[in-house]
Every structure is written in structure tokens, then in C-alpha cells.
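Working notes, beginning with the structure itself.
One protein chain is absent from this view; the other protein chains keep their places.
Chain lettering (A, B, C, D, E, F, G, H, I, J and K) follows the sequence in which the chains are written, and residue indices restart at 1 in each chain.
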Amino acid sequence: MNILIINGPNLNFLGKREPEIYGSNTLEDINKLLEKESALLSKDLNLEFFQSNSEGELVSKIQEAFGKYDGIIINPAAYTHTSVAIRDALLSTGIPTVEVHLSNIFKREEFRHKSYVSGVSVGVVSGFGINSYVLGLRGIFETIKSL
Amino acid sequence: MNILIINGPNLNFLGKREPEIYGSNTLEDINKLLEKESALLSKDLNLEFFQSNSEGELVSKIQEAFGKYDGIIINPAAYTHTSVAIRDALLSTGIPTVEVHLSNIFKREEFRHKSYVSGVSVGVVSGFGINSYVLGLRGIFETIKSL
Amino acid sequence: MNILIINGPNLNFLGKREPEIYGSNTLEDINKLLEKESALLSKDLNLEFFQSNSEGELVSKIQEAFGKYDGIIINPAAYTHTSVAIRDALLSTGIPTVEVHLSNIFKREEFRHKSYVSGVSVGVVSGFGINSYVLGLRGIFETIKSL
Amino acid sequence: MNILIINGPNLNFLGKREPEIYGSNTLEDINKLLEKESALLSKDLNLEFFQSNSEGELVSKIQEAFGKYDGIIINPAAYTHTSVAIRDALLSTGIPTVEVHLSNIFKREEFRHKSYVSGVSVGVVSGFGINSYVLGLRGIFETIKSL
Amino acid sequence: MNILIINGPNLNFLGKREPEIYGSNTLEDINKLLEKESALLSKDLNLEFFQSNSEGELVSKIQEAFGKYDGIIINPAAYTHTSVAIRDALLSTGIPTVEVHLSNIFKREEFRHKSYVSGVSVGVVSGFGINSYVLGLRGIFETIKSL
Amino acid sequence: MNILIINGPNLNFLGKREPEIYGSNTLEDINKLLEKESALLSKDLNLEFFQSNSEGELVSKIQEAFGKYDGIIINPAAYTHTSVAIRDALLSTGIPTVEVHLSNIFKREEFRHKSYVSGVSVGVVSGFGINSYVLGLRGIFETIKSL
Amino acid sequence: MNILIINGPNLNFLGKREPEIYGSNTLEDINKLLEKESALLSKDLNLEFFQSNSEGELVSKIQEAFGKYDGIIINPAAYTHTSVAIRDALLSTGIPTVEVHLSNIFKREEFRHKSYVSGVSVGVVSGFGINSYVLGLRGIFETIKSL
Amino acid sequence: MNILIINGPNLNFLGKREPEIYGSNTLEDINKLLEKESALLSKDLNLEFFQSNSEGELVSKIQEAFGKYDGIIINPAAYTHTSVAIRDALLSTGIPTVEVHLSNIFKREEFRHKSYVSGVSVGVVSGFGINSYVLGLRGIFETIKSL
Amino acid sequence: MNILIINGPNLNFLGKREPEIYGSNTLEDINKLLEKESALLSKDLNLEFFQSNSEGELVSKIQEAFGKYDGIIINPAAYTHTSVAIRDALLSTGIPTVEVHLSNIFKREEFRHKSYVSGVSVGVVSGFGINSYVLGLRGIFETIKSL
Amino acid sequence: MNILIINGPNLNFLGKREPEIYGSNTLEDINKLLEKESALLSKDLNLEFFQSNSEGELVSKIQEAFGKYDGIIINPAAYTHTSVAIRDALLSTGIPTVEVHLSNIFKREEFRHKSYVSGVSVGVVSGFGINSYVLGLRGIFETIKSL
Amino acid sequence: MNILIINGPNLNFLGKREPEIYGSNTLEDINKLLEKESALLSKDLNLEFFQSNSEGELVSKIQEAFGKYDGIIINPAAYTHTSVAIRDALLSTGIPTVEVHLSNIFKREEFRHKSYVSGVSVGVVSGFGINSYVLGLRGIFETIKSL
Partner (left out) sequence: MNILIINGPNLNFLGKREPEIYGSNTLEDINKLLEKESALLSKDLNLEFFQSNSEGELVSKIQEAFGKYDGIIINPAAYTHTSVAIRDALLSTGIPTVEVHLSNIFKREEFRHKSYVSGVSVGVVSGFGINSYVLGLRGIFETIKSL
């Protein structure tokens, strides 16, 4: 079972600045955590990681996943609220997808309450910090197994 | 660590009707699954279950949780979209809460996209069927441990 | 053929106060009228009556109807405009339902023009006073016969 | 007692096309059903039928009803949602009117949920197929008798 | 100078019913009043009158006015709020037009506050009863003279 | 019969600047035109003129009109769209009022389509340039005579 | 003179948790304060107190007040913004009612700015903490005396 | 293959007025252009033309097309934005339809951006002047061939 | 303790016109009532009264209150719904303020339901007629004492 | 005559997946079809093709077209609804542009009904599948010829 | 070159209260800073300063500027969001105007994001504290020079 973990704009910046405020976890730390969790779930579970600040590259990566991956975990970050293109890419590949967010987006500005991605996802996990990814991994794993 | 799992209106009806359509899982099955998951997480984790169709009883149960529980998992079902009273109860007890939904509410009618509960929860998990509860339990467990 | 007639909040108060203004018909009078009409329609038609001011009790009663009643006539009164829970209960039992209103709700305040129940009902009758129930009974009777 | 039954645009097309899909009832069948029901209600009840695809002809017919008819049953069809002129015609004649719809308009597109006619009608019946007319006839009959 | 006075739906019904409520002035009385006023303004002023309940006939009449009339006075009645077709007809003939209303439409229902005709008219007169026509005639007369 | 003509903000500036663009009519010219028209209508008709850029002074002037004037003609200019205070002043004196505008406000920005004054006026005249005042005078004159 | 003081959801929780934050006043303290104030106003003034987290019980209690109480003071708390049923109950009993709130609801979330209860109340008092009740009592007392 | 070309209100006026501004093409010119294009596409392609300013006549014509035409090209003009009746007529006949507009309606007033017809059409062509009809003909021709 | 009572536009007109309709209480009567109430509360309580129809003068008066008054009672009347300037003045002086209204503004037109002042006030009292001022005085008195 | 055909995000994926569902036409097939159509229209017509998933690359390509191409055919796909940048690029080059869509966007989700590109295009063609491109080519060809 | 600097309501209060919070700069300090900057820009640059809390006085001052000033710098403060009258005054004098704000109004309440003045200004500067005026002066200076 192959799973692609996609991170959107500014997530490459995690933990880079003022760790006393934003926490010291970097995107690399999240990836390592997911590798560890993955090993617990199944030895046949392979993860690949991808991050980009570009909407177009995210679309292209989703397309490339077709035929190669069984599931996608995506944190579309800012593009959650503005990208119909990412929605369409997910829709056209038809790969089961889980949307994750570090923060609880419903506690933030009004414009962050709307997601173009939720409507084409299997499920959504938000608000658990780096644990959102871990829960999302488990969620997509169980979903794919039950297909 | 004590955790209260609260289910809102109509969830007592799960699996009772036309199992070939709605699945054969009942609320009792979910509870058993959670007990099993709980045992895996920690032997000091105690779960209590509560379901009601009445908004007022749900409010009262949340109040009673104060001083007795370390965390709440709530599936407010239909009250998600209409109950300020449940929001206020959660707010006033201050107990860390995770909101869960069986279905992905963002794929359903427009009026189900708004939640009064999300804004006072630690995090939200929706769309994974009965697995939403399992992920929610793990989420609240990690959240409480890290406090 | 068994039919459950459900009345929502404040309908127990009908005819109790200032009969010269609100009319002298009580809910009991409506029930008697329905019994009489029922006898005309078919001798195999049984009616049961239920009223509650509590949204939760209305939800529970609808659930209990499953497997016991062939049709429901409901006047959700104030809950018409605010209760997703009653909508969900009707949806999950799948019993054919007719929504009735004493007054023409489209002649009243803006917030009474929206109904959460209409979208899950077979049909709607409003504005004929106590006759709305009689027409509703005939409507549900014909609907069930033609299934 | 004289009652005018008015049908709006496209209702002349009922049952004309693909009967296996839309049912084989034509407007003529509805009219016959109403004549039969009328005979049951009272031998002094006279019905007249009118259908037009033209908003202006519908307005003129409503005006002509003044002084000749005791009640109107109208299915304004598509004009329900767009015609202030029909509303004004009903308002100015002051004849008690019942609005009927074959389908439950609240289950259809958003723009069909608003009616310019409901606010000037005695009552509304929708969703019972051809039975909506029968219930509407009984409703207007009882309304006129009680004046 | 030739002026066409156009009246929309239901205005043929003026004064026909319950004169103690709606006043006893008929559309014919308005026309006579306008003839009298016209004689005072100029002996070269010719008026023609037209009324229809049909949007299409109103559109056609406006088109026919092209090349024959110097000005139009229109009371679009209910079509004020719903007819883009009348707006387009006035726009395409390019004849100076004055919109008049018997009642003050801003004191009535919200949906009567919007006019598709005002934006293509020289000016608007509303609320003066039958005097709205007299003021409108004088307004269009002065407007044409000053061209 | 005494009539007060009230002009709101910036109307004192009429004709003062670039007459080739805005026309050379000043507020004084409008007043003279009204005096001339007044003489034609009745020798017992007295006009008083008032202009202010201050919402408060306009409110005070309207109050002072109570018991002294039989009618008011008001061009509230910019305050048309923003002043509840002028609306309340007109409402509390109860003097019949006609609202006039030089331009057709429905051809201008969206925010100029809403008037707080129309709802408390007898009638509205807009779009006839300085003639709007003349028509408004005749309208208020006829209105008062018919009381 | 008998007055019923009704408190809605979560008000039973006042002062129970973290007194250093929420103040140490409980609902019982408010009731005692009202008893003291009542004694100052009149020795014939009797107060009864009721609190419930259930919308249905609040509706039923309001109905029971009919014929027994001269006035109602209600803090509908969260139901202020969502309950048409409480509005209808107050409307149908016709007992003069004063709406009170501890906090100034206009300083809180947008959804708390709308009240279904204000439109059927004599008056509203909000923002004075426990003093809102005292002012409300004096307000209802004076209102009833002046009837 | 038979195709009906339907033109809505004011299109009979094309080219009739001020040719230097609106172009000198009349509706007859468009029809001739379509005949010429038709001959190029297939010798078995027959066109019929219909224009009316009346919504009702347009509805009736669409109904008559049932069983006689294989496709419809419609320029609903002003009724595009206001007619649910035309939408329903097209829906009930089920004939493949192409919506065309001379101008690009998205460059005009906001109220012209909404079309009731687009949602029941195969496709839409707008903005190419008289060429919109030619493209529409080719579009409907290819669509019918591929059925 | 010094308290400034500020009244907005048209309140100087209270009781001046048709006392049989609007009541015979003038603003002077309200002031006297407040003086009497003030004497009951404390002999050290000094009241000053101010009324203006001008938004600018109200703003200036609020500024002058800085350093001289301990509290403000304001009935902003029509400016309640339109004045950001009064809001800003209250905000910048920082003096505790109570907003009062004679009528229950929630029973009136939609545009009166929004207040720019409530969000910067300690509390709001509306609907008790002249008693609103008395309750407001007691409210501000208790608020200042408890600071 | 040189024409640039631009395709937005996900259109490179056409026909790549599940041909039995989405059809087997790829973007290359569309390009070939356009080449064939181009040859029929004129031997001097040159086409260039460009596709990108990146909004920025699409903007840059449009800029590069300036001075090199006489017309643009663009299917902005998902960026239709979200890209002001593409609108601005088209606007600043001033090259005549035709917007095309495979599907009828008015039959899809509400957010797909708004286009930032339509307002700066000559015309729009949508809903004809791959034929939309052919019609668009013919439309831009005729448009450029007639300049 | 003569420039008028206009300040709206509450700006006379700057620096008057709690300097440790709001800063110690008064309006006089801003004026001095502008005089100093003016001297740097050109010795022929004359500044005049005006402040008022009254909308009417601000309107009158803008009118008086006609023919005397080459440019206006205005901080309309609270009237930014509510005054159509100031907008109209600026529009009718036609003097180039720059709008300035001390704070960044886009970081404040929603109702402060709309400006009636921006649409009739050359440019806008907001958020730089007292430096907004300095930048605005330089902006208007360069604008006038380039005319």
C-alpha cells in the first residue's frame, strides 16, 4: 500500500522561525513521525512526501499519483480556501484522499471556514497539531483496507 | 484518565434499520470498538458512554462532566448545526473536546456545513464512518497527555 | 393501516386561552375530528396521537414509529423552522410523512417561510385551520394505499 | 357554489410524453377526478377549468372570476416563483384561493422554494400528485362554507 | 407631439370592485383626466392609451411606438419588478419614457422596491394616486420640449 | 396654504461651478421657478425655502415646521440614503411630505437606490431636473387640497 | 402581584466553576438578590424561580404561567438565538415579559446579536451582570402597575 | 433532421432602428445566414423559425416541437433571466437545446449573468453577434448526430 | 459622582405633539423623573442633561465629558443605527456608558435592530418607555460604584 | 493569422483515466481536431497549443502572445472561477479571446457559475464537449476576419 | 500651491487622553509636522488646517475650498464609512483629494473596510500613524505638479 503525503504553501516554513512561539516541529519531524506510525500499522505501507508552494505543482503531483498511490493525505494549507484546481485534480484521479490541518480552521478567520477540498475527500481531520497527520494516516489506512 | 463519549439525536437508531443500506454497526458496536481501542492506548483510560435525543439532557450531561472527566468526544449529530446551548455548555466546563462525525458533513446539504461546536473544540474528525470515533479517541488521548 | 399524528410545541395550548380570539378548538377537538374522518376513510385505519413541547421527545417518538406505523402526520410548529433533528429522525425511519400547519406560514414572519421538514415529507398542507389535519389525513391515506 | 380551477404553463402537457416516466394522467384526467370528487361534496358545486401558458391570460381569467366564482384553485406552475402579476390579480379580486402543486416544491431547486402566490392564498397543498387537486378542492369547499 | 400612455396588468380592474375601498376612479377616468390636462398644456399634444395584462403585448406596443410617438408614460404595475423584456423594449426604441405608479411602491412589500424600468426612464413619479399620471404627463411634456 | 421647501447637502452649490457641465441653474433659480408655479396654482399658497448641509439643522427645521406648514417638499440629497434622523423627524411631525430628486437616482450607484425618506413620504418625484421640484409642488398642492 | 423568573440553559452552572474567573455569584445568589429587591418594591410581590436546560421544559413552564403570573422575567441564554418555540410560548400566553442578559450580547459573536425573544418582550436589559435581573424586576413591576 | 430556431422578445426589432448603431442585420438576415449554413452542413437539415415577444407563446411553441423537431436553438433574450416557464417547457419536451446570445451577457448588468435556460441546455454560445447562431447550429447538429 | 444624560435627534420633540397619541411626557418630565430617582440613590449624585439634533454636537459633548463625568446615559435615537462617530467618541473617552431606548427597537423596522453604540456600552435598556432612563440610571450608578 | 490555444489545469489529464467513463479523447485528440478544422477554414491559419497546471505560467504565456498572435482560445478550467491574474493578463495584451468549456458549467456546482474570464472575452462557448473548441475556433476566426 | 488639510470627528481629541496608551501626538503636532514637510517640498506650498466633528461643517468647508485650493488631504475618520454627503461635496468641487488614515482600517471592524470617500479620491494612504499625513502630502503635491 502506497500513500502520498502532500503539503501546501508555507508548510516548508514550519518550525523555522521563533520556535518558542510556533513550536520546534519542522515538516521533517512530521514526516519522521509518520514513518514511525506507518511501521506500526503495516510493514507493507510505503509513504512518499511532497511539499510545494505552487498550486500548479500540487496539481501536477496529484495527477502523477494516479496509478501509483492507493491514498493521499493532503494539507492544502492556504489553497484549501481558494483552489478549485486542486479539487479538480483530486476528483479526476479518484484516489481516496484525507484532508488534514494542524490548527482547527473553524477557530480562525471566516474565510478559512470554507474548504474546496473537503467535498471531494473521504474525511477531514483538523486541530490536533502534528497529530492530525497521524490520525489522518490511520484514517486513510483503514479506509483503503476496507475498500 | 476519564473520557466521556456523547452521542446526539438519532444515533441510538444506528444499524437498527435496513442494515443492507446503513450498515449493521450499532452504537453499541461503536462503543465496543472504542473500549478495545482504549485498552490498546492505556490501561488507565476509562470510557463512559451517553446518548440522548434531547438537547437539554446533552447540556446537563456536559455540565456533570465537570470535575469528573478529562476529555469529551462528542458527535452532536443534528444539533451540530443548531445548538448554541451545547456550545455554551462545552465552553463553560472547559473540558478538552473532540467533535466527530460518521459522514463527511461537507458532502451533504449546505446547512450541515456550519458547526456551532467546532469553534469550541480542540479538533474535528469527520467522514471515516465508525473509525471517526477511534481517531477521535486517539486524538483526545494525545491532547490530554500533552497538557 | 396505522397512522401516527404528532404535534409539536405549544399545540397543547390550542383553545385554552381567550377562545374568542384563537377559536375554541382544542387539540382534543382536532383529534376527535380526525377519528371521525378516519372512520369515513376505512375501518382498518388506526390513529395514535402524540404531542410534546420537547424536540428530543418528538425525535424519540418518530423513531419508535419505525415498524409500527405506515404513515406520519406531523405539525412540527415552531420546530418546523429550527429542527434538523426532527428532519433526521423522519429521514432515518423512512416512514411516509405529511407536514401540516394550521395557519398559512407564508403569511407570517420571514423566518417561518423556511421548513427543515418539507424536504423529507411526501407533501405539505398549510393554512386551512383544523381542516389542514383532515386534508393531511386523506393525503397520507391515499399515498400509503398507492404504494 | 362555483369554483374555478386554473392551471398555469406546461400543465397542458401532462401525460402527453413518456407516460412510463411522468405517469399517464393528463390534465383532463385531473379534471374528471375533480368532477367526481365535486359530486361527492355537494350537488350544488360547479367547477370550471382553465389552462394557459400565458401569464397575461391567467391574470385576465382571474379578473373575470370576480363576481362569478366563490373560490379559486390555482396551480401557477412556473409562474409561482416569478409572477407578481398573478399575485396582484388574486389580491384585487379578493376571491378565496387555494394554491396546489403536483410535486413537493421544497424538494426541488432553491428557486422553486419561493412563491409569490402563497402570501395571498387561504392555504397551500403540495406534493400529493393529482391528489393535491382533490385535497385543494375539499379545502376550498370547507373554507367557503365556513365564511 | 404624440404621447403613448401604457398601463400594465390589473390596471384595467381599477375602480371596478368595492369602490368604497379602492376609490371609484377607473382607468377611463384617468384617461379623461389626462386628456383634460393635455388640452391645458398644448393643443398639439395627442395622447393614445393602451392597457394589457400580457407582458408580450406590452413589449410589442412599445416597439410599435418607435417612429410614431415622442414620449411614453408607463405604469408597468406588477411587471415593474419582474420584466427585463419591457426594459429592453424601452431601451431599444429609445423613446423618452416616464414611469408612474399610483401608490408609493416604497411603502409596500420589499420585492416592490426594485424596478427594472427606472434605470431606462427619464424620471419616476410615484405615490400621488391618479395625480401621478398628471404629473408624469407634465414631466414628459417638458422633457420633450427641452430636447 | 403654507409649504416648506427643504434642500439637503451640496444643493447650495448648484450652478456655482462649471456651468457648461452642470447647467447654470442655481438653487435660487429653482426657488424663483417654484414661486412662479405657486402663483399659477393659488394666490393663497406661500412658500418658504431652507437649505442646510447639516443633518441636525435639517431635523430641527422639520420640527419647527410643525403647526406652521401644511406640506413639505424635501430633496434630502446625500442624506436620502443615510439619515434615519430625517426620517424620524418627518414621521414625528406628521406633515404630508413629497421627496424630490434632480437626477434619476436609480441610474446611479447602487447605494443611491435605497431611500430612508420614501417610506414616510406621500410620493416621490425623481429625474426631471429642476422640473422635479415643480412637479413635486403640484403633487403636494393637490394632496393637501384633497385631505 | 406574581412574577416568574425563568433561566435557560447553563445558567444553573453560574459560579460553580473557577470563581476567580467567572465571579462567585451563583443562580441562588441572584435569586436572593431578587427576593431582597422584591421586598423593597412591594410586600405583595411574589417571585417564583425556574431553571432548565431543556427547551421543551421552558416552553411548558411558560404555558403553566398562564393565569398564575402577572409577569415573566426570562434569561433565555443560548435559546435566545435559536428558539422559535419559546417565542411562540410567550406569544400565546400573552403575559408581559422582560428579557434579561448578564453580558452585553452585542459585544459577543455575531450569532448572539439576533434574539427571537426580544420581538415579543416588553423590554430588554443586557450587560449589567447580576444587576440586569434587578433592573428587569423593577422594569416588569412598573410595567404591570401601569397596565 | 429538423431544427427549430426560437427567438424571444425584442429580437424582431433587430436592425429596424438606427442601423449605424445597432448594425443593419435583421432577424431575417440571421435566418438566411442559417439557411445557407444549414445547406453546407447537410441537405437533410430542415430549419423552422419562430419569434415571439410573449412568454406564453414561446412556451407553447416549445411544446409543439415535441415529436416534430430533433433540436432547438433558442435565444430567450430578456426571458433568459426571468422565465422558469421556458425552462420547464424545454425540460418537459426533452429535445436537445442550444442557448445562444448575440452579446456577451457577462459583460452587461449583473442581473443578466443568471440564466434559467443554461441549466437545461446542451450548451451555450454567447458574444459572437449573428455568428452565435451559426456556431449554435453547428453545435446542435453535431450533438444530434452523435446521439 | 457626576453623570451626563445625552439625548439624540427628535427627542426634544417628545410630548410636544398630539399628547393623546404619543403620551404627554416631555424630555423635561424625563429629566425631572431622573432628578427624583437620583436623589433616592445618593445625595452625591449630580446629573447634567444635554440634547441635540446634530451628530457633531453630540460627539463634541461626549468629548467634553472626559475628566468631568463618571458615567454617561445616552439615547442616541436615530443615530443609534447610523453613527460611527458617536461610537468612536464614546470609545475614545472611555467613560462607562449605558444605552437606553424608549421603545423596544427590536419590534420596529429591520434597520433599527442594528446599533453602533451597543458594542461600546456597558449595557443596554430598551422598551420601558420613560422608565428605561430610570433603569439606565440605576444601572450606571451600580456599575460605577463597583469599579 | 496565428491563434494560440491555451488549456488550464487538469486538461492534460483528459482521456488518461477510465476512458469508459470520461471518454477516450485526450488533449492531443482535441489539438488534432483543431488542426483539421483549421485547414478547412484557411490555409493561412496557424495554431499553437499550450497547457499548464500553473496559473503563473498561463499568465506568462498570455503575455508572450502579445505581438505574435491574432487571437486566443482559452479553456481556463478551474482557474475560470478563481483567477484575477489570468483576467488581467488577457486585459493587458488586448488580444481577442474566446473562452471555451467542455462541460456546461451552469449545470455544475454554484461556484462554477461565475467566471473572471467571460467579462474580458469576445464570446463564450460551453457544453459541447470537444466540439466547444471547434466552435470556438470558428468563432475567433470570424471575429478576427471582421476586425 | 494651496492645500487644505481636513480632519473629521474625534481627531481633535488625539493625544488628549492617556498619552501612554494612545501616544502623545496631538492634531497640532501633526499640523506642525506637515508644515515642516511642506517647507522641504516647496517654498510656494501653503497649508490650511480644518477640523470638525460635524458632517455638515465638513461639507461646507469642502465647498469653500472650490477656487481657493489646489488639493485636499482628508482624514474623514468615522464619516469615512457613513457619509455620502462628504463624497458628494468632494465630487462636486472636483479638487484632487487624498484620503489618509492613522490606523490601517483593514485591520479593524468589518464596517470600517468600506469607504465612501476612496472612490472619489486620487489615492489612499492608511496605517502609517502620523506619517500617513506626510506621505499623503507628498502624494498630493506630486499629483498636482503633474497635472
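In this text, contacts are C-beta pairs under 8 Å (C-beta built on N, C-alpha and C of every residue); 3 or more make two chains touch, one makes a residue touch a chain.
Only a predicted model underlies this, so the values are computations on that prediction, with no experimental measurement involved.
Undergrad: Based on the whole assembly, the unshown chain contacts which displayed chains?
TA: A, J, K
Undergrad: Which residue among K:1, K:41 or K:124 touches the omitted chain?
TA: K:124
Undergrad: Pick out which of A:2, A:25 or A:53 touches the chain that's been left out of the picture.
TA: Once the missing chain is taken into account, the touching residue is A:53.
Undergrad: Using the document's contact rule, name the residues of chain J that touch the chain not shown here.
TA: Contacting residues on chain J, toward the hidden partner: 54-57, 59-60, 63, 66, 82-85, 87-89, 92-94, 116.
Undergrad: Residues of chain K in contact with the chain that isn't shown?
TA: 104, 106-107, 113-115, 118-119, 121-128, 131-132, 134-135, 138-139, 142-143
Undergrad: So which bits of chain A touch the chain we can't see?
TA: 8-10, 12-13, 16-18, 22, 52-57, 77-79, 81-82, 111-112
Assume only the chains that are shown with their structure count from here on.
Undergrad: Moving only between chains that touch, what is the shortest number of steps from chain B to chain H?
TA: Step count on the best path from chain B to chain H: 3.
Undergrad: For the two copies chain B and chain G, what rotation in degrees overlays their C-alpha atoms? Round to the nearest 5.
TA: To bring chain B onto chain G, one rotates by 120 degrees.
Undergrad: Could you put a whole-Å number on the gap between the CA centroids of chain G and chain J?
TA: Inter-chain centre distance comes to 64 Å.
Undergrad: Among the residues of chain K, which ones contact at least 2 other chains?
TA: In chain K, residues 54-57, 82 touch at least two other chains, as defined above.
Undergrad: Tell me, which pairs of chains are in touch?
TA: A-B, A-J, B-C, B-G, C-D, C-G, D-E, D-H, E-F, E-H, F-I, F-K, G-I, H-J, I-K
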